[in-house]
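What follows is a single structure, written as structure tokens, with notes after it.
Apart from one protein chain that is not included, each protein chain of the complex appears where it belongs.
Note that the chains take the letters A, B and C in the order they are written out, and that residue 1 is the start of every chain.
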Amino acid sequence: MQKLNVAVLGATGAVGQRFIQLLENHPWFQVAEVVGSSRSASREYGEAVNWVLDGSPPNSATNLTVKALEDDLDSPLVFSALPKEAAETREIELAAQGHIVCTNASTNRMVEDFPLLLPEVNADHVRLVDVQREKRGWTTGAVIANSNCTAMPVVMALAPLRQFGIKKILVVSAQAISGAGYPGVASLDILDNIVPYVSGDEQKLETETLRMLGTLHNDRVEWLPSILSASCNRVPVVDGHLVNVSIELDEKPTLEEILETWSSFRGMDPVPHLPSAPEPPLHYLPQADRPQSRRDRNTGNGMATSIGRLRECPILGYKFVALSHNTIRGAAGGSILNAELLAISGYLGSFQPNHESIVAHA
Amino acid sequence: MQKLNVAVLGATGAVGQRFIQLLENHPWFQVAEVVGSSRSASREYGEAVNWVLDGSPPNSATNLTVKALEDDLDSPLVFSALPKEAAETREIELAAQGHIVCTNASTNRMVEDFPLLLPEVNADHVRLVDVQREKRGWTTGAVIANSNCTAMPVVMALAPLRQFGIKKILVVSAQAISGAGYPGVASLDILDNIVPYVSGDEQKLETETLRMLGTLHNDRVEWLPSILSASCNRVPVVDGHLVNVSIELDEKPTLEEILETWSSFRGMDPVPHLPSAPEPPLHYLPQADRPQSRRDRNTGNGMATSIGRLRECPILGYKFVALSHNTIRGAAGGSILNAELLAISGYLGSFQPNHESIVAHA
Amino acid sequence: MQKLNVAVLGATGAVGQRFIQLLENHPWFQVAEVVGSSRSASREYGEAVNWVLDGSPPNSATNLTVKALEDDLDSPLVFSALPKEAAETREIELAAQGHIVCTNASTNRMVEDFPLLLPEVNADHVRLVDVQREKRGWTTGAVIANSNCTAMPVVMALAPLRQFGIKKILVVSAQAISGAGYPGVASLDILDNIVPYVSGDEQKLETETLRMLGTLHNDRVEWLPSILSASCNRVPVVDGHLVNVSIELDEKPTLEEILETWSSFRGMDPVPHLPSAPEPPLHYLPQADRPQSRRDRNTGNGMATSIGRLRECPILGYKFVALSHNTIRGAAGGSILNAELLAISGYLGSFQPNHESIVAHA
Partner (left out) sequence: MQKLNVAVLGATGAVGQRFIQLLENHPWFQVAEVVGSSRSASREYGEAVNWVLDGSPPNSATNLTVKALEDDLDSPLVFSALPKEAAETREIELAAQGHIVCTNASTNRMVEDFPLLLPEVNADHVRLVDVQREKRGWTTGAVIANSNCTAMPVVMALAPLRQFGIKKILVVSAQAISGAGYPGVASLDILDNIVPYVSGDEQKLETETLRMLGTLHNDRVEWLPSILSASCNRVPVVDGHLVNVSIELDEKPTLEEILETWSSFRGMDPVPHLPSAPEPPLHYLPQADRPQSRRDRNTGNGMATSIGRLRECPILGYKFVALSHNTIRGAAGGSILNAELLAISGYLGSFQPNHESIVAHA
């Protein structure tokens, strides 16, 4: 099976580096093009990048020549780790030119005909690709967004509880520094400190969460009819966004019923067959003091969500804690899983992952 | 003016050290006796103590000989930083012997005839001293408790809002490691980590908060008729407990009315005249990202509470962030302020702070 | 190929957990017995252990019943993560009973007929097993020690430089908290802090380093004839011991010659063929600010040593920085590599790793 060439936009930034790292040895995709800022353009990736992840950039990427943002791309599939402003026009341009753009930028997450995918939860929203193609006159191109890194563990934990009628969701986050990119949070702002504010994230949580948990109806996503209140905090943790969540449910399931619902959750088909899909997507930890940011962020190679401390909330009924790796599942890894869903769903043109690689995983 | 001799129980522990540190140069009290574990007894304090606060123990304390827990005490006023179990019987014994015991232990906080004081909020609860003396046949002794360190900023921020009818209180805490004493939290458990659990604290918050905010009626405290839901988290911060709070209010004040209520709050008389009372007790910070644990914990010498981020909560109506120094105002400093209230209220026998020292402060 | 059964002593402690973690899926060894404290004995490992590493204990270990320290063991190979005192008699007893004991305890590191192995550096010291067997009348048993976690990166970096005549070695360490075990360092002692003292480590460095770098001569290790000065510091880092090293060399190689020596170093035969051996054992990082504790500790699965910043020292001639993972290569992983060396050298009785598994690795 021939691997599909992909491009990474914003490849020298923190999330861009995660794309490069996670795509190393990917069974279906291979990085063929890296796109950076004008400062990096025309240099070798290995020299241009200030690698902020552990270790060193993978050898397969170091010799690639960084392209400028405006350069034409050959790769049919494009992962975007562009900053918000740059993403706004460039992602649409590339889609119009026929590229599939899987983006981590917040810019295009709430555009009505762009799917905001968390595949285990809303794989069927992928059909918005057809909607956008028709509406915009695109044939092979598309824009597909992945979740905000803080909304992500909330959505994963709540998805299987939709059957109980989710009325209210109150979230207080403890977000890792890597969520702000690089250089991002100044060390003087966060060492021995909690900052009870993350610019823009409360608004994103209060909207994107409900869109992701919504249902596709007449080619539109109907948001989950629920109210969400979010309070976002930055904490001195390298990776891993932890959320304290209280919820009100229409039906009044027992705690055991909720646990059972979580433990039996496998995600919508065909997600369990995708190479980057965690098995299972949710891990409930029975210990009184879990999940913890450092100890549980890498569960399922950083693609799974850990949940714990389910108990009664005297106000809303139920409360629990959830945790996901914000730069893996909550950013680059999430986007890669989205691309895998597109591939297996036939949206990547002639590219078709072979049966063995799918079966091997499942 | 002759200073009053005081004893400190549990003087070698982390909170005991804060008592020693804060009582150095206190205008009314002087440390005359230090009581430690059997391991420390009969040694000089300066040698027995493993000083975990900044700097070194004050010279005035280093030469005191550590007494054993069962030793008789001469000091009329006793500050207790005993662990829960040791506190249970010893504090009552000492009160029965005629000592005023201001305790930081959780053991006696919820005893019906023991005042649980946060003086700005409930100075009038001090009259429970009369109740306990009558009930127990004590003449000069008494037991007075101070607040749990996490409930404290919640109570301070909510006290002036009682006029609006507080119906529901949802608290998610970010608690410093010093709240667990020494050695307390293992570094492997908290570096680059969040632990979403603090043993026992959620229960304490859900009860002590309502008792402190209650009203004295027929010699009993009637709890604030409200519901509280608490989720407690340990964070990698040295000092300072930060809380994200959502509340529902019966009346629907505007945000401006709440701000005005906070800014005009000075605490119940005679608290503003006490030497350790912060002026003002509440500081509202208008910046989007404050209060912060490290930067705001020492406001008012660690005795004040900082508040910020007042905004609408889509679920409960209002939300904000509050912060206090957990081992100063939330422990030793709070207990010292309680003792000052007792002194000025005439409960410390013949000891009467002179007029100048009070006026000088106010 | 049948895997060899192994026992882990002190299996519930922090280093014991690393043994359990690293032995999961080991190609030659499988954990058959776990030994813990009296508190843990007779319980299932998964319940008895307070897992302090990331994630959860591997499934293969959770159902093992914890044995008591004095229980007889069936496994021919025993890994010891015992505390110093417990190690002193038990390790010798087990060796006398015929077990091969690969120990991480410091107790037996400097016993003259016990090899202190860092296989790439002194694989030939393994012949001391014959010496101890003859001297002590043991037939199949033996005690083999691995390096102190701070000496380890020093020894790895200096080993190939012995050809230049090492006269003086000055080391200042920055040691991670995991080096102190669990609960180990109190968080109040290390958050936002440097502690310039690690009990006992300076003495260990000043002796063990020279023994490991020594040569086997007439069945005795002749220490490297050099002087070492060590200053040990504890730092707020989870894993990874970093050392600033200055050295004086008899011959005066150029910096380039030293770099060349490091880059060509592969370790003594047969180490490169062992499953846990990192390839290469040394990584020289050309960036000005590397190696760094967090970013480089996992190089070579935590088994390699990273070096950087080679430059002239105005006093001793040369200086550089080195880093290793203290609980992988500097503890459990180092001991496992030692056991692999014993296996391939024929010291594990009839157990002989098959050719394929060796070739596959090399």
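Just so we're on the same page, a contact is a pair of C-beta atoms (placed from the backbone, for glycine too) under 8 Å apart; a residue touches a chain by one contact, two chains touch by 3 or more.
Model, not experiment: these values are computed from the prediction.
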item	value
Selected from B:Asp113, B:Asp296 or B:Glu340 as touching the chain missing from the view	B:Asp296
Touching residue (missing chain; options C:Gly36, C:Pro153, C:Gly267 or C:Gly308)	C:Gly308
Interface with the unshown chain - residue positions in subunit B	53-55, 191-192, 238, 294-296, 298-299
Contact set of subunit C toward the excluded chain (per top definition)	168, 170, 172, 174, 191-197, 199, 206, 227-229, 231, 233, 235-238, 240, 242, 244, 246, 288-295, 308-309, 313-316, 319, 321
Contact set of subunit A toward the excluded chain (per top definition)	14, 52, 177-178, 182-192, 236-238
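Following the convention adopted for this analysis, only the chains that are shown with their structure count from here on.
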item	value
Neighbouring chains common to subunit B and subunit C, by label	A
Chain whose averaged C-alpha position falls nearest the assembly-wide average	A
Longest centre-to-centre distance from subunit A, chain (CA-based)	B
Distance from subunit C to subunit B - Cα centre to Cα centre, in angstrom	48
Contacts with 2+ other chains: residues of subunit C	191-192, 238
